[in-house]
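In this view, the complex is presented without one of its protein chains, the others remaining in place.
Lettered A, B and C in written order, each chain numbered from 1.
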Amino acid sequence: MKPILTGEVLIEVPFHDVDAMGVAWHGHYVKYLEIARTAMMRRVGLDFKQMQDWGVIWPVVVCNLKYIRPLSYGQTVRVKAELLEYQARLRITYLLTDAASGQRVNKAETIQLAVDSGTGELLFECPPMLTEAMAKANV
Amino acid sequence: MKPILTGEVLIEVPFHDVDAMGVAWHGHYVKYLEIARTAMMRRVGLDFKQMQDWGVIWPVVVCNLKYIRPLSYGQTVRVKAELLEYQARLRITYLLTDAASGQRVNKAETIQLAVDSGTGELLFECPPMLTEAMAKANV
Amino acid sequence: MKPILTGEVLIEVPFHDVDAMGVAWHGHYVKYLEIARTAMMRRVGLDFKQMQDWGVIWPVVVCNLKYIRPLSYGQTVRVKAELLEYQARLRITYLLTDAASGQRVNKAETIQLAVDSGTGELLFECPPMLTEAMAKANV
Partner (left out) sequence: MKPILTGEVLIEVPFHDVDAMGVAWHGHYVKYLEIARTAMMRRVGLDFKQMQDWGVIWPVVVCNLKYIRPLSYGQTVRVKAELLEYQARLRITYLLTDAASGQRVNKAETIQLAVDSGTGELLFECPPMLTEAMAKANV
């Protein structure tokens, strides 16, 4: 499937993310996904802050991670996010590769639902500002 | 499938796990899974430290999370882990429920592979100490 | 100085807090302090949630830590908090000891100021609910 939008960041594994096995602890990857997702959404002018001002929040309801190779302290990982759906839900896949060698490190996926931040209720249609932002950005 | 082994912990959501939306940030759940998994494995006398002394480590290769209800500050969540496979890999499923109401909060799964900590190579057979610990524990 | 109020918790160092040196990473201790502080304040019926409902928040403005002995995976640490001041600011000291041996692990101190959550302005007098909670608790 051709992605609707993509984004990419480089992250260097900091000492405080490395566990007793000498590799980035698996739970920290969820942060790396979030940083890439944020960078991607900002490319069409959308950010958590702005969504919140609009009264829409996007809780993560699915987060799946597949670890292929470990990451060490100081290693730079390229995190590429791809938006595959953005109607009533955001579906994003991620590919993490070693920035130096291009070797695959991790594959992941997140699904987020649109929720009205006032009522806490699910929105079953795409929030108009998201549709407009996507249209303006010609994606 | 009947679980081979189960374990359960109660975790109270601390302030430092709560995000700007007022709920436990989704990445912190990976810690909750680890705490329940550790409690379960200790029931048959197995712990990270001991495994490491034996030269076996168990990196997580799959971690899938499905979020059903949010968790708030101070809420106590029951995390139940169930071991479904323990041969060349550990497959564990998790159910998180609100301790007070029993309502389902999250379902998750992890898969871990046995790796020789000296060579870094995958072990394709179950480490004998694991088989023995399971036999002794009569599971 | 005789403490106005004390609180104590036992915390077992989880795998995800241990760094590449095999000891609890120094930044994680800030979480341990928070857990002990929360337990202490709840003894007089005060909690973050309740304070927030009252329109008062208590940002930490000073956090000083002195590390005496390292903590390892699985080690249980006793964290004792002592409230030394509670007027316009909360001053709390902490002593972390190994639960098994009683050996000192860490000494710390935090200072928090009362802030009006509506205006974001400092409160120069003790919020009445705090005075009352302390009086009721006979401390």
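Here, a residue touches a chain if its C-beta (ideal position, glycine included) is under 8 Å from a C-beta of that chain, and two chains touch if they have at least 3 such contacts.
Here the structure is a predicted model, which means the values were calculated and not measured.
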Of C:V60, C:L95 or C:V139, which residue touches the hidden chain? C:V60
Contact residue for the chain not shown (choose from B:Y32, B:F48 or B:Y73): B:Y73
Residues belonging to subunit C that touch the chain removed from view: 20-21, 23, 26-28, 30-31, 34, 48, 57, 59-68, 70, 117
Touching the absent chain: which residues on subunit B qualify? 15-16, 18-20, 22, 25, 27, 73
Hey, which subunit A residues sit against the chain that's not shown? 14-16, 30-31, 34-35, 38, 47-49, 73-74
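FYI, only the chains that are shown with their structure count from here on.
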So how far apart, in whole Å, are subunit A and subunit C when each is placed at the average of its C-alpha atoms? 34
Per the C-alpha means, the centres of subunit A and subunit B lie apart by a whole-Å value of 24
Measuring from the mean C-alpha position of subunit B to the mean C-alpha position of subunit C, what distance in angstrom results? 29
Check each residue of subunit A and list the ones that touch at least two other chains. 20, 27
